[in-house]
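Read the structure below first, then the notes.
Apart from one protein chain that is not included, each protein chain of the complex appears where it belongs.
Here the chain labels run A, B and C in written order, and each chain numbers its own residues starting at 1.
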Amino acid sequence: MTASPRRLAVLSMTGRLRRGQRPSLDDAQVREGLELMLLSRLFDARATTLQRLGRWGVHSPVEGQEAAVVGACLAVDPGRDWLVPQYREFPAYIHHGMPLAGIAAFFTGHPAQGRIPDGVRMLPIQVAIAAQLPHAAGLAWGLRRQGGGAVVLAYCGDGATSEGDFHEACNLAGRMQAPVVFLVQNNGWAISTPRSLQSATPSLALRALGYGFPGVRVDGNDLLAVHQATATAVARARAGEGPTLIEADTYRYSFHNTTDNPAAYADPVELAAARRQDPIERVRRYLTQRGAWDPAREAAVRERLTATLDAAVNAAARLPPPGPDECFDDIYARPPARLLRQRAGHGAPSEA
Amino acid sequence: MTASPRRLAVLSMTGRLRRGQRPSLDDAQVREGLELMLLSRLFDARATTLQRLGRWGVHSPVEGQEAAVVGACLAVDPGRDWLVPQYREFPAYIHHGMPLAGIAAFFTGHPAQGRIPDGVRMLPIQVAIAAQLPHAAGLAWGLRRQGGGAVVLAYCGDGATSEGDFHEACNLAGRMQAPVVFLVQNNGWAISTPRSLQSATPSLALRALGYGFPGVRVDGNDLLAVHQATATAVARARAGEGPTLIEADTYRYSFHNTTDNPAAYADPVELAAARRQDPIERVRRYLTQRGAWDPAREAAVRERLTATLDAAVNAAARLPPPGPDECFDDIYARPPARLLRQRAGHGAPSEA
Amino acid sequence: MPQMTLVEAVRDALRLELRRDPRVMLLGLDIGRLGGVFRATDGLQAEFGAERVVDMPLAEAAIVGASIGLAVAGFVPVAEIQFLGFTHQAFHQIGPQVGRWRQRSRGRFSAPLVIRAPFGGGIRSPEFHSDAIEAQFVQTPGIKVVMPASPYDAKGLLLEAIRDPDPVLFCEPDRLYRLHRQEVPAGEYTIPFGQARTVREGDDVTLVAWSAAVELCERAAAQLDGEGIAATVLDLRTLVPLDVEGLVRAATRTGRVVVVHEAPLSAGFGAEVAATIQEEAFFALDGPVRRVAAWDAPYPSAALEASYLPTVARVVAAARAAVRS
Partner (left out) sequence: MPQMTLVEAVRDALRLELRRDPRVMLLGLDIGRLGGVFRATDGLQAEFGAERVVDMPLAEAAIVGASIGLAVAGFVPVAEIQFLGFTHQAFHQIGPQVGRWRQRSRGRFSAPLVIRAPFGGGIRSPEFHSDAIEAQFVQTPGIKVVMPASPYDAKGLLLEAIRDPDPVLFCEPDRLYRLHRQEVPAGEYTIPFGQARTVREGDDVTLVAWSAAVELCERAAAQLDGEGIAATVLDLRTLVPLDVEGLVRAATRTGRVVVVHEAPLSAGFGAEVAATIQEEAFFALDGPVRRVAAWDAPYPSAALEASYLPTVARVVAAARAAVRS
């Protein structure tokens, strides 16, 4: 049996370039990445607080996985490429052009939640695990048919790789040489189910062989490693060489979502070990060592991000409550008469 | 990317043992295999004729794939192990204890079709592609929990490997270290869809890596190769070491089933080449060279098999036609009152 | 006007749309070189190429799921699921994904795709091939459900379906594929959704059906005619949208209604028809809306089809009982 593929790593724990590695991002780009990662962590904290206060709905924090999300999305071009989310990729949505206020509206349970502005090349978040992957394969296939070199970046989790949809999508993408990058965030958990109970395979990246395209494993807490692997995959896809599967090994610091109770199942020792590999801290050290970051700058950035976040949260809170009719909106382009009648009467025929 | 795994082959085209190979079956066992293969081909011809005459239902011939089916089933013990069919494994059902008359009854469309005698460790044939594989994984998992070393042999086709069920079943089997052998008959086609359009992977056996168990590729027209690979996999499973995936490369000589028209899509040159690798002829030569087979023996065997077949076909034809009520049978152990009422009145309430 | 069978009418519609609109593409199992297991797409790959008429891997959820993605890219996918029974393998991509695509994106995205699927009993098919599961799709809002019963309707409704901006499940009765020929215009025409077709008129009883059951009702009506019972036969054509007005009109006219379908009785779409009619036209009814359906049993093996499916005799008996009441 083939052993697990070597895990690509670029940065050491202390934020130094590993021997023989060169950064695939310049300092300004890494700084952009760090800002997204910081925003993400601020957002997690805010969303959790607001959920606890009953003002926001269920939230799935990115905490601990920021490098895996951001490293990948920095490798695609929001002006050209498509992003296909699962749900745990908040900073990628921002990078791809989704307004923070729209995301905040989503969390208030407001029906405007899913509206992605025209021109933002992103599909709605997907609650049904792995269901977005066949969409991503079809979208990438369609983009290939159109020419133009656009690429799809599709995210999912380690749990998602057990679903039939993961398989069917990967196989189709391989068969169609579709320009798609499947980015698996292996965060160690699917709710309470550890990666070890999800599959006996030593690495999810090995799956790619069975679909006829490359599988790559990266240190998912290493922004530069994730970026490098994704950039390589994106270049391949743009060149018409088809999909790549990337397994980014990372760790979920917090609960699965705000309804979860990890105390029932998670191992504090394992968590403490993971926290020592913090993806943000590593980038902070890297930039600091290069003279491109310092506490003052961080304080300024945090202040700016917090203000942005405040504004978005407040805007969402000020949204007029949806009208009762809005549950009839956007179902059909040409709604059946019966639905129009239900809307008009707000009552089944019996109640008219 | 890993290249396709080496293809295990034991017999040469002329039926000689390849260098360094030893037969995993003695001559008497190979003869048993050859008889099953001959019966299978007689059955294909008969079923096709009867279908053309309108007396039998749709039939999917095994022709060309006899070594892949028989080599595998000879490696399991009908008195202990379970067989999980798709639908193109006729001789395996016979070997596992299914009476020929029962199979004949199946083809007359008689409702007794699916009845597998008590004690025959076989699931009903499965028309929904790949749907049997999660059953096989669950059954094997259950057998492991019970101890006793029983093993499951599950068949499917190359097309089936594209279904989500294939993936979910393999992954579960790996996770549970379930004693199951997944035998993929890669016969080059899923109806009219060639293997090349099914997946970009160079070998379906590579899929196993992604589930954490061995994948093996064999010359599926080589009875001894298929047997050897399956026997190894069965031994592994019995020893508690979990599943194996075997890809047996073979070729479908004939139509997908009796409603199909391969003239529309199949390549006669490819077919002619495949026919030159006939699995039966190879075994015939092997045994003849060892002095264990000759034309007189073959004639006698054919006569006996034909008589058996005649008897089964006639028995099925003599079955009393099913009563109109039989469509209510065997739905529930404790049928709902409404169904009983439908049965009693043979009419919906309206018609009572 | 050319004479066409139902399957020829389907093929004709597909060809016209492939010619008219470069965004249209077909995808499914064996639809290319083979031309589909019923030959509905015969010759189309040769005419339009393997990029527009695509043989897919054996994975129904991927066929439907990829269609959503193709639609986002700007294509108009017409997916074939080899038999309606195998939409079950794609169920999670149909109702929860296709049906909610517009809602989830708040109108940003639509899913202007068609899922074609042959189905229905009476031709001794293997298991699952006959399953009439249309009602399940009516319980998943966001999808239109179209059930043609004649060559003319098949073509006009399929052209409408491909042009409709909403997702459409288009169920083709395989028993009728080659049963009759009918005059079908050679060019383009569409039949609007939600308008039932009055197949024949009569004052005594209304037989409501869709798809292959319409043919059954026509035969039953002919027999009832011989007994002096004049039946209206109403072909719903589409279950979503449902022609509630058409149902009420016919029920009001005849006062007696029998609904006929091939699916099992319980929670079949006949229940919706009966419930709707009695809700909307209760005081015009002379008696209950009656249902003739398959039993609450899975589709049986070939030798038992005849005693499982609704028959002319059962429809006639129900109509007689209705008229007597």
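Keep this in mind: a residue touches a chain if its C-beta (ideal position, glycine included) is under 8 Å from a C-beta of that chain, and two chains touch if they have at least 3 such contacts.
All figures in this text were calculated on a predicted structure; none of them were measured in a lab.
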Displayed chains contacted by the hidden chain, counting the whole assembly: A, B, C
Residue touching the undisplayed chain, where the options are A:Ala128, A:Ala292 or A:Ala315: A:Ala128
Option from C:Ala274, C:Ala303 or C:Ala319 whose C-beta touches the chain left out: C:Ala274
Which of C:Gly28, C:Gly99 or C:Gly194 contacts the chain that the document leaves out: C:Gly99
Where the unshown chain meets chain A, residue by residue: 57-58, 108-111, 113-114, 127-129, 159-160, 162-165, 190-193, 197-199, 259-261, 264-265, 321-322, 324-328, 331, 336, 338-339, 342-343, 346-351
Interface residues of chain B (partner: the chain not displayed): 82, 111-116, 118, 123-124, 128, 131, 133-143, 145-146, 164-165, 168-169, 171-172, 175, 329-334, 336-339, 349-350
Contact set of chain C toward the excluded chain (per top definition): 85-86, 88-89, 91-92, 95-96, 99-100, 103-104, 127-128, 131, 133, 135-136, 138-142, 239-240, 242, 263-264, 266-272, 274-276, 278-280, 282, 285, 287-291, 295-298, 300
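The rule is short, and it goes like this: only the chains that are shown with their structure count from here on.
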Most distant chain from chain B by Cα centroid: A
Euclidean distance of C-alpha centroids - chain B vs chain C, Å: 36
Distance between chain centroids, defined by C-alpha means - chain A, chain C (Å): 40
Centre-to-centre distance between chain B and chain A (centres being mean Cα positions), rounded to whole Å: 43
Multi-partner residues of chain B (each touching 2 or more other chains): 162-165, 197-199
Touching two or more other chains - residue numbers and ranges from chain C: 56-57, 59, 61-62
